[in-house]
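With one protein chain withheld, the remaining protein chains of the complex are depicted in position.
== chain A ==
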Amino acid sequence: MTDLSRRTLLAAGTAAAATGALPISRARAQAANTIKIGVLNDQSGLYRDLSGPGSTACVRQAVQELGALGFNVEVIQADHQNRPDVGSNIARQWLDRDGVDLIIDVPTSSVALAVAGVVREKNKAYINSTGASSDLTGSQCSPNTVHWTYDTWMLANGTGGAMVRAGGDTWFFITADYAFGHALERDTTGFIRANGGRVLGSVRTPFPGTTDFSSFLVQAQASRAKVIGLANAGGDTINCIKQAAEFGITRRGVKLAGLLVFITDVHSLGLQTAQGLSLTESFYWDLNDRTRALTTRVRPNMPANAPPTMAQAGCYAGALHYLKAVKEMGVAAAKADGAATIARMKAMPTNDDAFGEGTIRPDGRKIHPVYLFEVKAPGESRGPWDYYKVVQTVPADQAFRPLAEGGCALVRG
């Protein structure tokens, strides 16, 4: 190598170091003025379609709609593989090292509860949209948690309550054997008993890893219960409904109660198999002008151009409300104290295109109306994703577990 070229290289190296240093200091200044949102959910398993990349698209939609906030917002995502250990590790790394201020979404109740603990320990903010366990605002409630979209009590009240009132007074549960399934079975059982019904039996199915439910369905049928309650979600529910149709269980007068059914599940089953199913959701894309407008805006960015599920809509609305609160209290204060940010969110009324106007209760429960839907028959559907008709609207003040009954320490104290 000649002397000349070495000198040129050295000069180039110094120049690179100098320009390299600039972005670092600029990055530090920027980090202080940036709110970082981590979307933590299932990106590769059975809950991917109902949350997954679509949830991230919905959070980004909220950021985009708010426009100039006076601070930067960065959105990142990760896959928790439906495993509590993986989920809490990612959460810890995000909060400790990567400067994440808000963790949002988090399906799978076991992971949702684990992450709630980590966020509380680090005093950051947590909006759970897709986790179902009502314990998030009950026995395990936290000043750092808002539970946005739905919970097991609401589902049990909606679908369970409606079915008992319609004469389905004896039940058999097929329950996914983890926190979510247990909570859903427990909450639904409460409604059945309160309405004079009886639970004849239940079976706990290994999660994840069960694909054939025929054996459990036959056990359910043998119990002679009028209703088979499906305390599971996603692929498990799809397989149950599909196989119940195969075994002719519904044709023989036994009713299936899909306690947690998302529109993506109905899409997967097809209307031919899913028709007539009753289900409870707090958001449906074709509900009113505002939900339709939101769907039109966000759909181009959704995987496969699907309309958002209620879980994904919850991510949109939650992020929107969080960022409004941050704007009001200032970035520095929001970054320093997650519980204070959540408290500010509770103090402000919510208003968004997905859920309309609402509030957040002291226990962290987001309150809005809930809808009991029935899946349309193929002949009634006017086009792709036209799947639901509204059977009943449960007003916001009756849709969720009363504040006093949850056993949340924040309420008693």
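Here is the rule we use: a contact is a pair of C-beta atoms (placed from the backbone, for glycine too) under 8 Å apart; a residue touches a chain by one contact, two chains touch by 3 or more; residues count from 1.
Assume contacts and distances are computed from a predicted model.
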Protein name as given in UniProt for the chain not displayed, "LLM class flavin-dependent oxidoreductase", "Cytochrome c oxidase subunit 3", "Nitrogenase molybdenum-iron protein beta chain" or "Branched-chain amino acid ABC transporter permease": "Branched-chain amino acid ABC transporter permease"
Option touching the unshown chain, where A:Gln93, A:Asn123 or A:Ser214 are the choices: A:Ser214
Which of A:Gly45, A:Gly197 or A:Gly229 contacts the chain that the document leaves out: A:Gly45
Contact with the hidden chain (one of A:Arg92, A:Lys242 or A:Lys389): A:Lys242
Given A:Asn128, A:Thr189, A:Thr205 or A:Thr350, the one touching the chain that is not displayed: A:Thr205
Contact residue for the chain not shown (choose from A:Ala166, A:Ala194, A:Ala222 or A:Ala332): A:Ala222
For chain A, residues in touch with the removed chain: 44-50, 52, 177, 203-206, 208-212, 214-216, 218-219, 222, 234-235, 238-239, 242-243, 246-248, 264-265, 267-270, 272-273, 303-304, 306
